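Below you'll find the structure I mean.
What you see is the complex with one protein chain gone and the rest in place.
As written, the chain order gives the labels A, B and C, with residue 1 at the start of each chain.
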Amino acid sequence: MLTDRKEISVRFSEVDSMKIVWHGNYLKYFEDGRESFGLRYNLGYLEVYRHNVMIPIVKVNCDFKKPLVYGDELFVETKYIPTEAAKIVFEYVVSRKKDGEIMATGSSTQVFLTPEGELLLNSPAFYTGWK
Amino acid sequence: MLTDRKEISVRFSEVDSMKIVWHGNYLKYFEDGRESFGLRYNLGYLEVYRHNVMIPIVKVNCDFKKPLVYGDELFVETKYIPTEAAKIVFEYVVSRKKDGEIMATGSSTQVFLTPEGELLLNSPAFYTGWK
Amino acid sequence: MLTDRKEISVRFSEVDSMKIVWHGNYLKYFEDGRESFGLRYNLGYLEVYRHNVMIPIVKVNCDFKKPLVYGDELFVETKYIPTEAAKIVFEYVVSRKKDGEIMATGSSTQVFLTPEGELLLNSPAFYTGWK
Partner (left out) sequence: MLTDRKEISVRFSEVDSMKIVWHGNYLKYFEDGRESFGLRYNLGYLEVYRHNVMIPIVKVNCDFKKPLVYGDELFVETKYIPTEAAKIVFEYVVSRKKDGEIMATGSSTQVFLTPEGELLLNSPAFYTGWK
């Protein structure tokens, strides 16, 4: 099972008026995790662009368990979920560094597009090779 | 069925290097829709705070159908989904103003917390009354 | 004197843990004002792109007078400041809608670049014509 663990610090600007991380910012943490995974395993945006393919997110979800606050440090664990379809699926676990508490979980699905925005129904060669 | 429709213009800063709205920004559009709903039906953050209750998001998901680009205007349709549990559930439809095309759909779930962060297992009185 | 006035509502996600609009978000308001000006007077990003020119910000400043809070509605007044140099200069005044109170002022400077990122030392023809 391919996984990556990325460490992140909560930024002041990420906290809302309830003094907790604004929920939309977890999608940034997921993206940080995904990109860290991509750097480690050669599947980052820049790498994929080089093959003339775009991989937009088509589906994302997040379950918020406990609130992160300013000053917290966190880990995003990004797990690659193999699938037959022409898709890239990741699962994420966000945990608090100081005690390992799980703060949020989620997943994302990406598809393959040509630079003109056409959907690829079969995985491009570079990705099949990568798998 | 209680619904609200909010009009939004895509900001330049919301578009990413693929020249489409960065996917995380849809959660802002959902929030704009939710707050517009709240203003219309007295269920906004400020209204709820007045009753000494917080309503953090505990679950959110989004399906991205077509990309919004800079210059687009959009509608967020926010629909209140009644539920027995001590939760607030909304569904969202993001459509492009110029042709009515559906760009994204999603939903969110909120729970009730005391200011100290304790979960309320039963809906607070003001919400039961509101329903 | 060319000016534009754009109305904006403060978003929940724009407020920080001090319950005021996070200071960096004023640059979004300035940008909204600048783009509204551009739409009115044919000097928006999309219009300029059409002439194969980029106009990145090279200088920005902001003075914060009073804090905006969630629920506030505001106006951004964007004023075009003519200059001899190959630059575009705007001044901004952010005021609170309900009482006209001035909340912030600022300015920005943009230059002209080729798509390859080279600085144009003279204003491009379309801009000289526009002036």
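The rule is simple: a residue touches a chain if its C-beta (ideal position, glycine included) is under 8 Å from a C-beta of that chain, and two chains touch if they have at least 3 such contacts.
Bear in mind that the values here come from a model prediction, so they are computed numbers and not experimental data.
**Q** Can you say which of B:Phe37, B:Tyr70, B:Phe112 or B:Tyr127 touches the chain missing from this structure?
**A** Checking each option in B:Phe37, B:Tyr70, B:Phe112 or B:Tyr127, the one touching the absent chain turns out to be B:Tyr70.
**Q** Among A:Tyr41, A:Tyr70 or A:Trp130, single out the residue that touches the unshown chain.
**A** A:Tyr70
**Q** Which listed residue (B:Phe12, B:Tyr49 or B:Trp130) would be found touching the missing chain in the intact complex?
**A** Of the candidates B:Phe12, B:Tyr49 or B:Trp130, B:Phe12 is in touch with the missing chain.
**Q** Go through chain A and note every residue touching the omitted chain.
**A** Residues of chain A in touch with the missing chain: 11-13, 28, 31-32, 35, 45-46, 70-71.
**Q** Where does chain C touch the missing chain, residue by residue?
**A** 18, 20, 23-25, 27-28, 31, 54, 56-64, 67, 117
**Q** May I ask you to list the residues on chain B that touch the chain which is not drawn?
**A** 12-13, 15-17, 19, 22, 24, 70
Here, only the chains that are shown with their structure count from here on.
**Q** So, comparing C-alpha centroids, which chain is the farthest one from chain A?
**A** With centres defined by C-alpha atoms, farthest from chain A sits C.
**Q** As a quick test, compute the distance in whole Å between the mean CA positions of chain A and chain C.
**A** Result: the chain centres lie 32 Å from each other.
**Q** Counting in whole Å, what is the centre-to-centre distance of chain B and chain C, each centre being its mean C-alpha position?
**A** 28
**Q** Go ahead and note the Å separation of the Cα centroids belonging to chain A and chain B.
**A** Those two chain centres are 22 Å apart.
**Q** Out of chain B, which residues touch more than one other chain, so two or more?
**A** 28, 31
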